[in-house]
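One structure is given below, represented as structure tokens, and several questions about it will come after.
In this view, the complex is presented without one of its protein chains, the others remaining in place.
Letters A and B name the chains as they come in the text, with residue numbers starting at 1 for each one.
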Amino acid sequence: MNATAQAKAQTPDQAPGAAKPLLEIRGVEKRFSLSGDFLEQLKFKRGRIVREQQFVHAINGVDLDIQRGEALCVVGESGCGKSTVARTVMGLIHPSAGEVRYDGQRIDDLSHKALMPYRRRMQMIFQNPYASLNPRMTIQQTLEEPIRLHHPDWSPKRIKQQVAEVMASVGIAADWGGRYGHEFSGGQRQRIAIARALAVDPEFIVADEPISALDVSIQAQVLNLLMEAQQQRNLTYLFITHDLAVVEHFGTRVAVMYLGRVCEVAPTATLFARPRHPYTQALMSAIPRLEDDRPQHIRLEGEVPTPVNLPSGCVFHGRCPHAFDRCRQEIPQLIVTDDGGQVACHAVEEGRID
Amino acid sequence: MTTTTPQVASRWSRFRGSYLLYSFKRDLVAQLSLLVFIALVAVAVLAPWLAPMNPYDLAQIDIMSSELPPFWIEGSDPAYPVGTDAQGRDMLSTILYGARVSLIIGFGAVALQAMLGVSFGLLAGYLGGRVDAFLMRLADIQLSFSTLMVAIVVGALVKAIFGGATFSAYAVPLLVLIIGLAEWPQYARTVRASVLAERHKEYVDAARVMGFTSRRIMFRHILPNTLSPIFVISTVQVANAIISEAALSFLGLGMPETQPSLGSLIKSGFDYLQSGSWWITLIPGLVLVVLVLVINLLGDWLRDVLNPRLYKG
Partner (left out) sequence: MALLDVNHLDVRFALRRGDVQALRDISFSLERGERLGIVGESGAGKSVAAFSLLNLIAKPGYIAGGSIQFDGRELTDMSDRALRHVRGHRMSMIFQDPMMTLNPVLSIGEQMVECLKAHRRISTREARAIALRKLEQVQIPSPSARLDQYPHELSGGMRQRVIIAIALLLDPDIIIADEPTTALDVTIQAEIMALLLELCEQHNVGLILITHDLGVVSQVTQRMLVMYAGRVIEQGPTREIINDPQHPYTQGLINALPQMATPGSRLNQIPGSMPSLDNLPTGCAFHPRCGFIDRADGTTRRACIDEVPGFVTSGNCRVACHMVAEMLERERISAEEIR
């Protein structure tokens, strides 16, 4: 995979003639109510009963495109909304606003039945291999079930054959079928979970922190497996992670999120060579490295604000060393940079910082 | 690729190596309880073949041999080892038949409770929101009526509409219905609580992402993982249902004296307690206590074994 070559073909905001993206996320917002049910929302204020609701703003206006065959990595710290993006794309959560388009078709408002063809084409791999396999089902049952659902016309023999093929392709021994998930180690379970996702021959996979719960030596195995599957099956990934080393290795492009907004999107090599957004810069300087020469990490002031009361303007302004008045008032939009990325920062736009 | 490939185990060898069996082998109380329980169920089920006489058959009853004491008291008849009741029925046979009725009602009522409670609990826990609020308020309302009140209302209605004879003929299914309807919220609450815990696990999300229907996810994926608590409360509920039935029968709202259960036996003997025929009440009472006790002991043991906080399995 040549990251820079691919990146050139995928200039953001669709240069004329460029391929249509496989997945488009447009202005997606998601807020979760904190205020319980209707009766609990009623408050008595100034002699009147008013309905009051508080929300957690998990994501606020996310725009992302995912091109066929690429691996788009979404990075950010806990609470930045990266998992919410993944779950919204997969239809596990309905967005409060905005839309998700798959292959040109809007999918976030489809009925269960209308969504079925997309369910086969889009699959998901979860973070915790200890919770993502049903403890009461054997591996064979776990793998056969989705195939039977999506191919009701297939014979039992053909289903078995498909299971055997997918098990072989992820390096699971054929005799594991009769056993239960708890008999396996974390890495083995994650292989099984990947096999389940691949069993219905999807073209797009959302992976939500698929290696975070695994040991270092096992992480490499699973990452290799995901890359092999991508090459063999021409998969497209939306890869959620907090580990920048993994992003650098795995991603075609990277989107950096902070407090429910995308602050920078760029081809991987570009982003790592020259991070533009002040938050990206701070994030990258914080990675513990093996080398001696400790580059001083950029200390951010304060902490991530709560997503209940979002800061006005740029959500990062309270901790940003380059913040000025405009940042406190106006929400920065993603602008295209000269090196093929997009960044949402007034300071970069105005050329005040590099 | 991988170095450790655990052996495929058959169901039997899986059971033999299980923690369930291991702890059972080390728990004398559980072993004794199971033994007594199995013995009681066996003699109750086999009552028509084991009992010396049929208490339902009026032809076999001899009023002359009424109120005979058990064998260790003077004046007993060797044909009636634990004596006879006021109508001259053999106590041993009556208790065997009575235990049968009690067990049928107990298990039947629990089956009904479980069916209702598990379905409602699954729906409430999985769908959440308004369905949850509605079903749980319904459960609260149901719990605020005691079993007794439901029984009185239903019993009175049936008797008024269809007459006492019909009530007697359908006493067993009616009691199953009453106790089943009155106590489903216990199940619903337990199931809802474990569904709420399971619903947020990733295997449920995985099933949703696959495109399975809610019904399939509830019954095929979540339900099997809530079986342990269902199992545990089932034992307690069987004991409760048997006691409820006995209480209802004692109050005259349950089984008629012609088809005695343990409860109606206790009631029928109660009138003769003063006259010195204590065995008519006490012996069925003892059987009831032992039956309920062993079921509760088994339930306790099961809860300890299946408690995920004590043992992760």
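In the analysis below, a contact is a pair of C-beta atoms (placed from the backbone, for glycine too) under 8 Å apart; a residue touches a chain by one contact, two chains touch by 3 or more.
What you see is a predicted model; the values in this text were computed from it and never measured.
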Quiz item: Looking at A:G47, A:G104, A:P156 or A:P288, which residue reaches the missing chain?
Solution: A:P288
Exercise. Identify the residue among A:A220, A:I335 or A:I353 that touches the chain left out of the display.
Key: A:A220
Quiz item: Just one of A:R26, A:R101, A:K160 or A:H242 touches the chain that is missing; which is it?
Solution: A:H242
Practice problem: May I ask you to list the residues on chain A that touch the chain which is not drawn? | Solution: 1-3, 77-78, 185, 187-188, 215-221, 223-224, 227, 242, 244-246, 248-250, 268-269, 282-283, 285-292, 294, 297, 299-300, 302-304
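We adopt the following convention: only the chains that are shown with their structure count from here on.
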Self-check item: For chain A paired with chain B, centre-to-centre distance based on mean C-alpha positions, whole Å
Solution: 51
Self-check item: Residues of chain A that touch chain B when the two form their complex
Solution: 37, 87, 90-92, 112, 115-116, 119-120, 122-124, 126-128, 131-137, 145-146, 149-150, 171, 173, 175-176, 178-179, 183-185, 188, 193, 196, 200
Exercise. State the interface residues of chain B toward chain A in the complex, per the touch definition above.
Key: 1-2, 4-6, 8, 133, 201-203, 205-213, 221, 224-225
